[in-house]
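Have a look at the structure that comes next, please.
In this view, the complex is presented without one of its protein chains, the others remaining in place.
Then we have subunit A:
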Amino acid sequence: MVDPLLVELSRLQFALTAMYHFLFVPLTLGLSVLVAMMETVYVMTRRKIWRDMTKFWGLLFGINFALGVATGLTMEFQFGMNWAFYSHYVGDIFGAPLAIEGLMAFFLEATLVGLFFFGWTRLKPVTHMAVTWFMALGTNFSALWILIANGWMQNPVGASFNPDTMRMEVTDFFAVLFNPVAQAKFVHTVAAGYTMGAVFVLAISAWYILKNRHVELAKRSFAIASAFGLAASLSVVVLGDESGYALTEHQKMKLAAIEAMWQTEEAPASFTLFGVPDMATRSTEHAIHIPWAMGLIGTRSLDTKMPGIEDLVDRAKTRIRDGLVAYDALEAIKSDRSDQAARATFERTKADLGYALLLKQYVEDPRTANDDEIDRAAWSTVPGVLPLFSSFRIMVLLGFAMIALFAVSLFYTMREARAPRWLFRLAFLALPAPWIAVELGWLVAEFGRQPWIIEGVLPTFLATSELGVVDLLVTIAGFTLLYGGLAVIEVMLMVRAVKKGPDQVIDDPSALLPGTGTSVEGYRPFATPAE
């Protein structure tokens, strides 16, 4: 049996490195698109100020991008480093989207990002704009493939266990590709990234306006960020990925845990706005309910029942018992590879094999488990209710707050009215909101997936490498020091760049056009700057 401390440390390291990586990636997603939009306005209107905006926000994009790339390196290799059994068990399916991400997306993004910074004097304005758009496209495709991989962990479609190779293998790649959970996650995550980019631009622009610095640039940035941000933040909610939660057994469990819905309610279920869920008594105290709301959010209908935690645990119990049949058949196949009867039994029951593996946290051979252990294993399929319940609510609250902020900002922008100072102050104070929201979203999705690393297929505690606790302590300490140091440097450089303002990139001998805000004669978007 794997050392439980090793499992906890492996999880801690993954959470640390993934959540850290996820501080930078959504901002890269959002800023790449915003910068491409600004550059497009420049190429279309010939106004130099839009070129200045592109360069200035591009500078901040670059500082952020460097850490996104650096921390992404760890992500690509740590499945093999810390999760060797997982890598062997599902690499046949999980590895493919990661490799295609490299081929189709990350290569494009990383190859063109150099030209984005160095190509201003070497490329025609239109070509440079195309480079920026393809870079943004690469970033977005990157998110698509990573979320196809992640979506498969949440809803492992198109694959089945092969007893000859003792691992999961792909049976229908298109099912993996068009996994509805992955699609919902992609739209939700990308929209969240756009929202983060918009809040970032909005907050820094508001700060400039408050300080009465670079007002021309800040006002335009504020306007584009509020429009883009409103569209993005509305998409985050409307296309929220809880729509995928009704699809699978464990996604239902996750949803029930988010809701602290212990018993199945009559459709449409109510939404618990506030409450204190208690795992020990299996009840929620001080609950305030909103009738119907949960049924609508979770099932998009008024008459579909949503199962509660206790019912789902009962179902898990049945699946554990079915899984034991599969486990027994697999052991028979291992000792005699030509045992056709065992192979037939296994084929029939293998969908529940993962549930039998849950018992390995108590006994070496799941077939020797008693009723009490089966009961505990079934209850172990309930993720931590309190963290999910509260994380989800804070995330949603922040989401709605950001929508309101963008809406008010856009209102003043559209009326071309002088916006009140409190709005700019509020916009500046909103800066941390998207980061808190995306990290909580990550927590809801991945902590909510527990105890599974692959839902219904492989429990997390079985998936680690056979490492020593000391190995893990060394790398956790190492990553914490390294990442901590880099975080301090990154924030320092970011603050410095913002304080110095756009002048550092505008004062540039390669600048094509004199003056700001006016179109200039003789501007040729299709000519190379040297001409």
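Operating definition for what follows: a residue touches a chain if its C-beta (ideal position, glycine included) is under 8 Å from a C-beta of that chain, and two chains touch if they have at least 3 such contacts; residues count from 1.
The definition used in the following text is that contacts and distances are computed from a predicted model.
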Chain excluded from display, named as in UniProt, from "ABC transporter permease", "Two-component system chemotaxis response regulator CheY", "2Fe-2S iron-sulfur cluster binding domain-containing protein" or "Cytochrome d ubiquinol oxidase subunit II": "Cytochrome d ubiquinol oxidase subunit II"
Residue of A:12, A:44, A:73 or A:344 touching the missing chain in the full complex: A:73
Option touching the unshown chain, where A:205, A:380 or A:475 are the choices: A:475
Touching residues on subunit A - with respect to the absent chain: 62-63, 65-67, 69-74, 76-82, 84-85, 87-88, 91-96, 98-104, 106-108, 110-115, 117-120, 122-123, 162, 164-167, 169-171, 173, 334, 465-467, 471, 474-475, 478-479, 482, 486, 489-490, 493, 496-497, 504-510
